[in-house]
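One protein chain is absent from this view; the other protein chains keep their places.
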Amino acid sequence: MVNLMFIIFAGVTVLGALGAILNRNTVNAAMSLLVCLAGVAGLFIQLDAFLLAFLLILVYAGAVVALFLFIIMLLDVKGSLGGLNRSMGTVATLVAVALMIAGVAAFLRHANLPSVETPMSVGVGSSLKAYAELLFTTYLLPVEVVGFLLLSAMLGVIALSRKLS
Amino acid sequence: MIQSSLFAYIGLSAVLFAIGFIGVLIRRNAIVIFMSLELMLIASTLALVAFSKYNQTMDGNVFVFFILTVAAAEVAVGLAIVVALFRQKQTIQVSELDSLKH
Partner (left out) sequence: MNPSTLALLLIVVPVGSAALTASFLRKKHALATLLSVLVATFYLGGALHLALGGARFESSYSWLKLANLSVDLGFKFDDLAALMLSIVGIVGFCVHIFSLGYMKEDPAKARYFAGLSIFMASMTGIVFADNLFMMFIFWELVGFSSFVLINHWHEQNGPMNASKKAFITNRVGDFGFLIGIILCYYLRGTVNLSELSAQAKAGGAVLSTAVPLLLFCGAVGKSAQLPLQVWLPDAMEGPTPVSALIHAATMVAAGIYMLCRIEVLMVPEALTVISWVGALTAVYAALCAIIQRDIKKVLAYSTLSQLGYMVTAFGLGSLTVHSESGAEIVIKAGVGAAMFHLTTHAFFKALLFLGSGSVIHGCHHEQDIFKMGGLSKTMKVTFLKFTIGVAAISGFPLLAGFFSKDAILFLAYSNNKAIFVILALTAAMTAFYMIRMWIIVFFGKARSDNAAHAHEGGFIFQAPLAILAILAIVGGYRGLYPHGFDGILNLVAEAEGPAKLGMLVVSLIVLSLGAGIAFALYRSVATLTQRDPLEAKFPKLFVSLVHLKESFDSLYSYYVEKVQQRFAMLLNFFDLLGIAGLLRIGAGAFSLLGFGVRALHVGRLNVYLYWFFFGVVLLWLYAAGIF
C-alpha cells in the first residue's frame, strides 16, 4: 500500500489530462477531462480535503464540463474535429515541450521540497466548520468580490448571447 | 494511511500544468483550448491543497473555493464569446480567426 493509492490516482489524472489534449474528437476530449477530474478528486480525498473533493465533482465536473459538452453539441461544426494545430510548426511545438519539461525540472530541483514521507496528523480540512470559520472572517472580502464577479459574469453572458436585432 | 511526500504532489501539479499549457499551444479548436485552460487551473488547486495540508492550515483549501468560482465564471463567459464568434465566423478554429493579422 505504499503510495499505491497516490500512484493510481496520479496515473489516472495524468492519463486523463493527456487524453484531453490529444484527442481528435472533441467530445472524447471532454470525457477525458472528466476522468482527470475524478483522479484529482481522489487525490484531494487523500489530502483530507473531503469537502473540496466533492465540490470539485459537483461544480467542475457537473457544471463546467457539462457546459463544455453542451456547447460542443451546440456548435456542431464538421471541421471542428480539431486536429492538431499545424500552423505552430512541429519544431516550435517540440521546443515548447522541451522547455516545459526543463522548466518544471529546474523549478522542482530548486524548490527544496522535502522528499521524505512525513507522517502527518489528520488533515485539518476535514470539517466543514473550519471552512466556514475562515470564509466568513478572514476571507470575507474575497467572498463578496467573488459574488460580484459572478454577477458580472452572468450579466456579461446575457449581453453576449443577445441577438442583435 | 501513509502520506506521500509533498514533492510528489507538487511534481504532479507541475506536470498537469505543463500538459495543460501544451494543450493550449497545440490545439486548434477553441473549446479544447478552453479545456486545457481548465486543466491548468485544476493543477493549481492541487498544489494549493497539498501545501495547505503540509502547512497544517486552512488557507489553501479556502482559496480553492475562489478558484473554483472564478473558473466557473470564466468558462461561462468564454463559451458565450465562442458562441458569439461562431455566429459571426461560422468557425471556431483559431487558425481562421485572424482578423487582427497585419
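Lettered A and B in written order, each chain numbered from 1.
Heads up, the rule we're going with is that a contact is a pair of C-beta atoms (placed from the backbone, for glycine too) under 8 Å apart; a residue touches a chain by one contact, two chains touch by 3 or more.
Here the structure is a predicted model, which means the values were calculated and not measured.
When the full complex is examined, the chain removed from view is found to touch A, B. Listed residues A:Gly103, A:Pro142 or A:Gly156: the one in touch with the omitted chain is A:Gly103.
Contact with the undisplayed chain is limited, among B:Val24, B:Ile67 or B:Ala84, to B:Val24. What chain B contributes to its contact with the hidden chain is residues 21, 24-26, 28, 33, 94-95, 97-102.
Touch with the hidden chain on the side of chain A covers residues 85, 87-88, 92, 96, 99, 103, 106-107, 109-110.
Here is the rule we go by: only the chains that are shown with their structure count from here on.
Averaged C-alpha coordinates give centres for chain A and chain B that are 5 Å from one another. The part of chain B that touches chain A in the complex is made up of residues 1-12, 14-23, 25-29, 31-32, 34-36, 38-39, 42, 45-46, 49-50, 52-54, 56-59, 61-62, 64-66, 68-77, 79-84, 86, 90-95. Residues of chain A touching chain B in their complex: 1-3, 5-6, 10, 13-14, 17-18, 20-21, 26, 29-30, 33, 36-37, 40, 43-44, 46-49, 51-52, 55-56, 59-60, 63-64, 67-68, 71-72, 74-75, 77, 79-80, 82-88, 93, 96-97, 100-101, 103-104, 107-108, 111, 113-121, 123-125, 130-131, 133-135, 138-139, 142, 146, 149-150, 153-154, 156-157, 160-161.
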